[in-house]
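Note that one protein chain is taken out, while the other chains of the complex remain in position.
Going by the order they are written in, the chains are A and B; count residues from 1 in each one.
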Amino acid sequence: MSSKSSGLLFYIVSRILLIIPMLLILLTLIFIILRVLPGDPVYFIVSPQAGEHIIEQTRHELGLDRPIWEQYVSYLMGVFRGDLGKSYITKDNVWSIIGRHLPITIELATCGLFVAAFLGISFGTFAAYKSKSWFGVFNTILSTIAYTMPVFWFGMILQILFAIQFRVLPATGILDTSLSITRITGLPALDALITGNMRAFVDHVARLILPSITLGFFISGNINRMTHSNVLKALNEDYVRAARARGIKERVILFKYALKNSLIPVITLLGMNFARMLSGSVLTETVFSIPGMGSLLVNSIFRRDYPLVQGIIVVYALLISIVTLIIDIIYAYIDPRIRL
Amino acid sequence: MSKNVIAVVVLIVIVGVVIGIYIYYTQPKPPAVISIGSVRVPTHLDPVKTTGADEFNLEFNIYDYLVEWEPETLNVVPGLATSWETSENGTVWTFYLRQGVKFHDGTSFNASAAKFNIDRYIEKGAFRSGLKYITNVIVVDDYTLKIYLSHPHPLLLRHLSIFIGMVSPTLIEVYGEDYIDTHPAGTGPYKVIEYVEDDRIVLEANKDYWDTPPKNSKIVLKKYADSASLKAAFEAGEIDIIWSARGDLFPTDVEDLRKKGYNIIESESNMIRYIVFNEAQYPFNDTRVRKAIAYAVNRTKIVNVVFSGQASELYTLVAKGIWGHLDTFPHRNLTEAISLLNDAGHNTAQKLEITLYYSSSYYGTAEEYVAQVIKEDLEETGLISVTLQNVEKATFREQYKAGQYGMWLLGWFPPIPDPNSYLYYFMNPIMANAIFSSHYNNTEADSLLSQALSTYNQTLRQELYEQLQQILAEDVPYIPLWQLKQFFITTDKISGIQVSPIAYFYFHTIEKK
Partner (left out) sequence: MKLLDIKNLRVYYFSEEGVVKAVDGVSLSLNKGETLGVVGESGCGKSTLGLSVLRLVPYPGKMVSGKIFYNGIDLLSLSDEEVRKLRGKEIAMIFQNPDVSLNPIMNIKEHLVEAILTHEEIDEREAVEKTEEILGKVGIPKNRINDYPHQFSGGMKQRIMIALALLLNPKLIIADEPTSSLDVLIQAKTLELLRNLKEEYGLSLILITHDFGVVFEESDRIAVMYAGHIIEIAKNTELYDKPLHPYTQALIKAVPTVTPEEQKLNYILGMPPSLLTPPKGCRFYARCKYAREICKFKEPKTATVGREHIVKCHLY
């Protein structure tokens, strides 16, 4: 037992240490790509009417007139001091900009994950249980659609149906324009609850529904398939047959025997899908005009806001490393056969 | 045991939801808010940094200026200065300031506050190079300000009314320059109470406004990613007004909303679209070729086919709605175009091969259709073959500035409603080169421009600008094509939208039932 936990500690520490070179390589790549990418950020800061002198002056203020390697070194120095720089456009600190957008994406991603887990697991399980009926075929089609469909398109369909045709749910944004939430933790839902702003809370939650379904459905495809095949496999296990022979009810067999045993790999899959979810959230946020990390990234790429793009990528990379690390650790604790 | 826990949790959730719904329905409704959706919101609110129309527009709603202008007529009217007078030779202006005006942060507005802002702009302002004629600003007393000019300049009042929004000096002293990017304090009809970048800006009516206070209590300016989500939000009832200032909404979306019975207010916007030639490049160094192209383009087709009539044909570079506007460019005439091309030595055997550059990621998808229409129109002469080249937004500006293109599609929407804003940058050789790399150089035109900028005589200025527009049609360094319209699409509840031909939007007159 103790050898296991010390091994685990070693594993965690080495994984964390590995993040540093990974970040360094990533940052260098992003730095180069952004500069190789055509388009001068100055043209996005200064309007076309502004004269050449303004452009030159802005370029100087941003340090864009310095040699690339000098910009690179000073940027890296900043990063290791924990300073991601300032946005070219808003001049605001990149950390604080991210701090305002990240919680929203975290909220969306969490809800999306729940929807994905719910949809994927319930449909996958039921389809495995009824694999020989029409539902099995239907579910195969459904999960394939979920896996391959354009998020954009699906989000818009939902929007048109539920927000415009039937008007049962809001179409865009995270809060009605007449409401506001006092910022405490940055997570709008939590802040609304803390401040007792029920109206804002209800409105906010209602606004999360369609985006969460969009994102959740997108990710559910994978989970659905995996659950389906795992449950199918589990239902053929000898212990399921033995349980049936004891007269255990089918419902119990399905959930306690087949599903529960299938879930461990599904949980890992959720972790592995984290990156996919981030990319899905970019599109979802665009469709639903949600001011999260995704739309921030899109906007800052469009505007060639180098420090902000770099900052977002750093945060994404950190998030993905942390999440996969956590999943690995959880997995190690759940499954005693894994020795780290 | 675990079943009990679940039961308790379920109970708590149910009770919570019931209480939540109860509170939700019993809490007082927030005051009526008017939400305005757009695909653009300002990225900062500091007047000295402002170069773009989105920022200018919002600043008009939160700041006051020494002089202001009436939205419909664009006439100059008193603002924070109640009256003003000019010295005999036109180089000293005296402004008498309004008394008892306070900034949103409580600071009093007076002559030194005004001087502070003018000086600040001259030192740091984005368009400060255009304000070099201001040599000195002197506080005579608390409410009198003198501005000294190096020479008479007809745009002084315009500049004061658009560039120099009055920001609370204390705010800058206490919190520093960057603070006002997102937490401005002016004296204007609205205060900014919430600023969420890339999402929304919430304005609250300034109850102590010195002029008639706004007819609404709260305005939310909401940003949408694109035309589709803007339209969706509007149709879902989340916003009251769509403001499409410069073709932000697809023409088909506007038509669709019109069909669905929403109110649509349309007017000219100040944005003009045109072709630029690089006169240093063959074959555009030949005036006959440029002229032939000017005869060959079919503006009617662009306006009707591409924009379903949601734009106006444009025959000069000065936008409609701006004084001095005079149509000087010829209407379509293929015979004329063909004979000019023949003159220039082009025939069916040896077709003129040209490339038209454009950027649909910069100006929207409609751009592709425009380019297609232009190609068809030019090729109808039988003497030209056009290659179309769509360039990514990020590189477009870089490349035309570097002189890489010979002919390309561009747009212009100057902040100052004066013919000078449309002609100076295109016809002054230095500007024309710096901004467009058009290599246009007409010394006569340049001297006319300077003349028009050093007199207060309106009739003379008008004559000069008309003359300049004639010269443009002769030289054809650019071909004006169309002018965009702006659209306000509203629900039935909204009234009182005041439309300005230069696509600025004052919020204080809007009312919501």
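Just so it is clear, a residue touches a chain if its C-beta (ideal position, glycine included) is under 8 Å from a C-beta of that chain, and two chains touch if they have at least 3 such contacts.
Please read these numbers as outputs of a predicted model, since none were measured by experiment.
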Left-out chain, listing which of the shown chains it touches: A
Omitted-chain contact residue, chosen from A:Tyr88, A:Phe126, A:Tyr257 or A:Phe274: A:Tyr257
Residue of A:Arg35, A:Arg183 or A:Arg244 in touch with the missing chain, whole complex considered: A:Arg244
Contact set of subunit A toward the excluded chain (per top definition): 132, 236-239, 241-250, 252, 256-257, 260-261, 336
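Just so it is clear, only the chains that are shown with their structure count from here on.
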Inter-chain centre distance, subunit A versus subunit B - centres from mean C-alpha coordinates, in Å: 37
Subunit A - residues contacting subunit B, complex: 37-40, 43-44, 46-54, 89-92, 97, 100, 156, 159-160, 163-164, 167, 170-174, 176-180, 196, 198-199, 201-202, 286-289, 291, 295-296, 298-299, 302, 304
Contact set on subunit B toward subunit A in their complex: 19-21, 23-24, 27, 30-33, 35, 43-44, 51-53, 126-127, 129, 178, 181-182, 194, 196-200, 202, 218, 220, 222-226, 228-229, 232-233, 235-239, 392-395, 397-398, 411-415, 425, 431, 434-435
